[in-house]
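A single protein chain has been omitted; all remaining protein chains appear in their positions.
So that you can tell them apart, the chains are marked A and B in the order they are listed, and the count of residues begins at 1 in each.
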Amino acid sequence: MLRRPAILCDPTLCTACRACQVACKQWNNLSAEETEWFQGESYTNPARVSAETWLLVDMREEIMAWGELVWMFTQRRCHHCIDPACLKNCPAEPRAINRDAHGIVTIDPGLCIACGTCVDVCPFEVPTVSERYQVARKCTMCVDRQSKGDLPACVKTCPTGAISFGEREHLIEIGRGRAGEFEKGHLYGVTEGGGSAILHVLPYGVEFSGFPEKPGGRVHRGVPTRSRKSSMAGIDGAGPLLIGLAAAGLTRFAERKRRVRESGTDPDPK
Amino acid sequence: MSLTRRGFLKILGASTAVGTLGLRGECDALPLPERIKEGRETPTICPYCSVGCGLIVTASQGKIRNAEGDPDHPINLGSLCSKGAALSRIQDNPFRMTQVLYRAPGSVQWVPKSWNWAVRRIARRVKDTRDATFEEREGGQVVNRTRAIASFGGACLNNEEAYLWVKLMRACGLVNVEHQARL
Partner (left out) sequence: MTNHWNDIANADVIMICGANPASNHPVSFKHILEARRRGARVITVDPRFTRTANRSDLYCKLRPGSDVAFVGGLILYVIQRETYNKDYVRRATNAPFLICPDYGFNEGIFSGYDPGTRSYDTASWSYQLDETGIPRQDPTLEDPNCVFQILKRHFARYTPEVVSNVVGCDEEDFLAVAEAFAESGKPGKAGTILYAMGLTQHTLGTQNIRGWAILQLLLGNVGVAGGGVNALRGESNVQGSTDFALLFHILPGYLQSPMTADQTLTDYLQRCTPRSSDPASANWWSHTPAYIVSLLRAFWGPAATGENDYGFNWLPKRTANYSHIAIFEAMSRGRVKGAFFMGQNPAVGGPDSDRETGALGGLDWMVCADLWQTETANFWRNPDVKKPGDIRTEVFLLPAAASFEKEGSITNSGRWAQWRTKAVEPPGMARSDLWFMDRLARELKRLYTKKGGAFPEPIVNLSWDYGGGEDGIDVHRVAREINGYEVDTARLVSGFTALEDDGTTACGNWLYSGSYTEAGNQMARRDPTDAPNKIGLYPGWSWCWPANRRILYNRASVDRQGRPSDEEHWVIRWDSKAREGRGAWIGDVPDGGWPPGEKRPFIMRPEGVACLFASCGLADGPLPEHYEPVESPVRNRICGVQNNPVAMLWQEPEQEEENLQGFCRQYPIIATTFRLSEHWQAGQMTRNIGLLNELMPAMFVMISPGLAGRLGVKNGERVVVSTPRGELEAFAHVTARIQPYRLKNRWVEVVALPWHFGFIGKSTGEPANRLTAHVGDANTGIPEYKTFQCNVRKGGQG
């Protein structure tokens, strides 16, 4: 294994084929979520990462101030923080969340008590309590593959090099170079929230990425989080939860669309 | 024997009956703890688009455990798109056809049949239609054909299958031979 394995996500190379999203589920035996329509903006589906979706490509359309339509593809996934809020706050005894010697943050399903604390404290809304297995679940950075010398599933399947894998210092160097090609380019994850193993090139800065400028501690977002109570409610709780998520996604989408309409060209056909 | 939660999950790992834990609706993924990814590795080529990416299929006990890009393949170098990455889900899919099905004229349902029955009956129908409609001549000129039978499709066949099908259909006198390349 690498000393400090890291993943660099570069949306400037991403075509949103979403092979990463499928390969992640294929390798990790995750279920397909039942979606009736795009739960997030543009083609984004599902709306957010969950116990069954550890990685997703967030697609947003933005008409920039200079009139250019930019279709942004950003990965949503566990950041594998260097100083993870989930780990610090895990109340299980012994602690269910660990960060190994290589910096990979994992949740031990045998120790997790499904209390939902990590769900609440993660600044990126990543861990989710599985209704099915009664444990919190998230990306493991394919530690099982890494330990055999394989690339993480998302990295291996990416056709364009939009997801690359390597030593963190090396990827920071590459990522800074890529971000530096854009006026407002920024490499996210070097310092944010104490830094993370997952790095994101943000060509238009943090503003359009959907990431918090200053991640840290508990962030209240109005998206229902799974408290201990709901997670213990068993499968019956899953229905209302999914509907709640869908509604939240659509509301945000409507706001976005208003912005596009206001700034976009709307020629009169007559 | 008392089971700790940890031990319970370990046992789940060895069981394939986790599906009864309470899955909502259809589930086309294996339950979490089952992670058998070892087996016989077979290189194959993706059945979706025409890029021709290589995959390695890992199978044991007749079941695909994993399918991912072939890192040696010069075109995809181990990568795949979303469709190729889902290849393993074509097998062991509840929607796969596993029986010969037959719908009789005017019937409102499918009924299962044997291959032997189906092949004999299809051959009979081909022969009856061909014999009844065969044109040896048109306006005095040799044409040796039937226009009453048509064949569509074949872009998913292997080359050897496409060849045999053309050979058989043309020998039967078909001029109506078409497939997806026309569309």
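The criterion applied here is as follows: a contact is a pair of C-beta atoms (placed from the backbone, for glycine too) under 8 Å apart; a residue touches a chain by one contact, two chains touch by 3 or more.
All values derive from a computational prediction rather than experimental measurement.
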Touching the unshown chain, subunit B contributes residues 26-29, 40, 42-54, 57, 59, 62-64, 67, 72-77, 79-87, 89-93, 95-108, 110, 115, 118-127, 129-134, 136, 138, 141-183
Interface residues of subunit A (partner: the chain not displayed):
13, 15-19, 21-22, 25-26, 31-38, 42-43, 45-46, 61, 63, 69, 71, 159-161, 250, 253-254, 257, 260-261, 264-270
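Definition applied: only the chains that are shown with their structure count from here on.
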Intercentroid distance (Cα basis), subunit B paired with subunit A, Å
35
Which bits of subunit B are touching subunit A when the two form their complex?
5-6, 9-10, 21-25, 27-35, 37, 66-69, 71, 76, 78-82, 84-86, 88-89
Considering the complex alone, what residue numbers of subunit A touch subunit B?
17-19, 21-23, 25-32, 34, 52, 109-111, 130, 132-133, 137, 144, 151, 153, 156-159, 234-235, 238
